[in-house]
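Note that one protein chain is taken out, while the other chains of the complex remain in position.
Chain naming follows the written order as A and B, and within any one chain the residues start at number 1.
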Amino acid sequence: MKAGPSISVRNLTKDFRIGLKGLKLRAVDDLSLSIPRGQVFGLLGPNGCGKSTTLKIILGLVTATSGEIAILGLPSATPAARARTGFLPEAPYFHKFLSGRELVRYCAHLSGVPSNRVEAAVDEALALVAMAEASERLVGTYSKGMLQRIGLAQAIVHDPELVILDEPTAGVDPVGAAAIGRIIEAMRVRGKTVVLCSHLLGQVEQVCDRVAIMDKGRLVLEGAVEEVLERRDRHVLTVADLTPAALAAAETALAAHGARLGSVTHPRRSLEELFRELVTGSRDA
Amino acid sequence: MKAALSRCLWIARITFLEAIRQRFFAFLFVLGAVLVLSSSAIRVFDFGHSELKFIADFGFGGLFLFGSMLGVVMTAQLFFAELDNRTALTLLAKPLGRGEFLVGKFLGTWAVLGVFVIALAGLLGVMLGWRAAELAAIAAERRLSPPEFDAAGLGLFALLQWLRLGVVVAMVLTVAAAARTFLFAVVVGALAVLAGQLQWLSQDLLLKPAEAGLGRVALWLLTHLLPNLQQFNLGDALVLAPHQVQDGTLPWVFASGLAYIVAFLALASFLFRRREI
Partner (left out) sequence: MRRWLPWCGFGVLFLGVGLLAELSWRRARLCLPEIGRRQLEPTVGQGVLLGTLGGFRTVVADFTWIRGYVLWEQKTDRAGTELLMRTACALDPRSRFFWENTGLSIANDMAHWEIRRRGGYAKVPRDIQEHVFRTYARRGLDLLDEGIVSTGGSPALLASAALVAELQLKDLALSADYYRRAAETRGAPWFAARFAAANLWKLDRRREAYDWYRAHWLKTLRLEEDGSPDDLKELRDMEQELRLPWLARLPRQSWEMAQPGLPAMSSENVTTKPPVGGQSRK
């Protein structure tokens, strides 16, 4: 039996009341999304587009105005659903007086790891994020990159099926960002579903299997990375086979000039180009 | 159930560790200790009370005043620190219920206040014991009966004060669960504690015979919704005149304190459950 999606969002809407008059600010507008299992899914959008709100609603930290959300087949706002989910918030902050190991141990207990398995789970998580050596130091002495990695460790210590990472590389140098990218890849290899929010589009393009782009609370685009990045309105002609008749004429013309058509493919643009095309036009104005 | 308790205790443990490191706690503890120690030095201002009562009153006052300040400010600070620093985001994204989170915060804060109460009461006990021994020697010389204090009564009083502070913590957590800012929680929490200290006035008014009316109904509602914190201030009787404490009084006071703690925590959980983090 085929397993359902890891996250299923149907007609999600979230309004915030602001000011004394109770005016509504619509942060998420009728969003429907399905994130399959075992993939790395990128959730993109400019600041204020509603992606963090969507993540918070998925995790039960914020209540939806309307709509349904399920995590791994369970209603999202339940402890049972969160038991199989790991979360790293944007710019994480942890208690500075704890060591890295103590922090991860604390989170392991809260996440329901059996007591007799806690130490092994902590060692495993620290090894995965390459923080074993620094685990006895206080969290207050960590650099930004180390904080992100220890944050990853606390998110995965209980071996969740779904991991949600909100800006895991924000403020991290390229070396640290690359390290985090490798960790995400390692999680995918282990069969976990990873939902990644990031502004580092180059990294998202490399790491993610599917992406969704949000703008002004709405889903603008969603699909496999390869598919969405293809430019279907244009063709790249490689002189080889170009069928049918329109191609034949070109071929004839090219042959007349002594050239051979090798292949016909669709041109590719970068994710950044696509992103700018879709959402940044009005902002630049 | 066992898992829920374990999670609560883990939250409590980290809350305790965070609280015990705070300078505010150390400052108030030192202040309270200085107050108790100085009682012996300024007993020249004592008029007619027994010396032991004067020393005891300093201790009672320190426990009452600084304990209340600590209870209000520390509870609000520990709660809002989690929200403002966004550690609550990480924690509440785990399979941790909102009620479990609040109970854990309560237990951790209450434990810190327990340390405060035990330490200050212990110091007070040492002062009373030392001075009682001196006065006993003087009384023996003059063939008078020596002044006495009840050490077990002091222990019971410390327990009562800890329970009172538990009610304070639970009240402030309830306010904080609904409040948007730390300052609001502290101010309203302090007012609630003050109202609790003065609630006995309306209770006593109700005990006087009077005609039923809207005012009396309002008074009755008020006395039953606000906790009566004055009932925990039995230090004089417990420590210096234990024969004045009737049998059966303390179990009722303990039961009422625990009932208020449970009720306030339930209300706090209800208010917090839909709060957006």
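Note that in this section a residue touches a chain if its C-beta (ideal position, glycine included) is under 8 Å from a C-beta of that chain, and two chains touch if they have at least 3 such contacts.
What you see is a predicted model, and the numbers here were worked out from it, not measured in a lab.
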Shown chains that the omitted chain touches within the full complex: B
Residue touching the undisplayed chain, where the options are B:7, B:53, B:98 or B:131: B:53
Identified contact with the non-displayed chain, of B:183, B:205 or B:218: B:205
Contacts of chain B with the absent chain, listed as residue ranges: 45-49, 53-54, 56-65, 194, 197-198, 200-201, 203-205, 207-208, 221, 223-225, 227-228, 230-231, 233-238, 244-246, 248-249, 252-253, 255-256, 259-260, 263, 266-267, 270
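Here is the rule we go by: only the chains that are shown with their structure count from here on.
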Residue ranges of chain A touching chain B (in the complex, touch as defined): 56, 59-63, 79-80, 82-83, 85, 87-89, 91-95, 97-98, 106-107, 109-112, 151, 154
Footprint of chain A on chain B - complex, ascending: 3, 6-7, 10-11, 14, 17-18, 21, 85-87, 89-97, 274, 276-277
